[in-house]
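Sending over a structure as structure tokens; questions will come in a sec.
Complex shown without one protein chain; remaining protein chains in place.
Right after this comes subunit A.
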Amino acid sequence: MTGAAANSPVDGILATVSIVLSLLVAVWALVAAVRHRPPDRVQFVGLAVLEVALLALTVLALVAIGGGDRPGEPGAFFGYLVTLVCLPPLAWVLARMEPTRWGSAIVCAVCLVAPVVVVRLQQTWEVLGG
């Protein structure tokens, strides 16, 4: 019995928190980039907290799948899930390699992509056209 938004493990408070947090880090990083600042502690801590939230989201989804729920499009769902948890580490590594304003720009770009992937994750859980 999937389909209802209430049953979706990736459509709860945790997903909302991840999206908001990601956007906050993006804005912070954008301000840093505009001010010619390299990635600061706030950005790295933000990325770490975001990663924890995304991993928790992943656990939630896996628990739901273990409990018998199924995403509408399993292939796409797992593709997005794997991509999602790789995004903050990618931003982290590239930002460490680039201790200039452009490092902040990288953090900003990745943190703008992450919310899109969360939304796509939610869409691929729902059965399309249902």
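Keep this in mind: a residue touches a chain if its C-beta (ideal position, glycine included) is under 8 Å from a C-beta of that chain, and two chains touch if they have at least 3 such contacts; residues count from 1.
As a convention for this text, contacts and distances are computed from a predicted model.
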item	value
Among "Carbamoyltransferase", "Alpha-D-ribose 1-methylphosphonate 5-phosphate C-P lyase", "Integral membrane protein" or "NADH-quinone oxidoreductase subunit H", UniProt-listed name of the chain not shown	"Integral membrane protein"
Residue in contact with the excluded chain [from A:Leu23, A:Leu60, A:Val85 or A:Ala109]	A:Ala109
Residues belonging to subunit A that touch the chain removed from view	75-76, 79-80, 83, 86, 90-91, 94, 97-98, 100, 102-103, 105-106, 109-110, 113
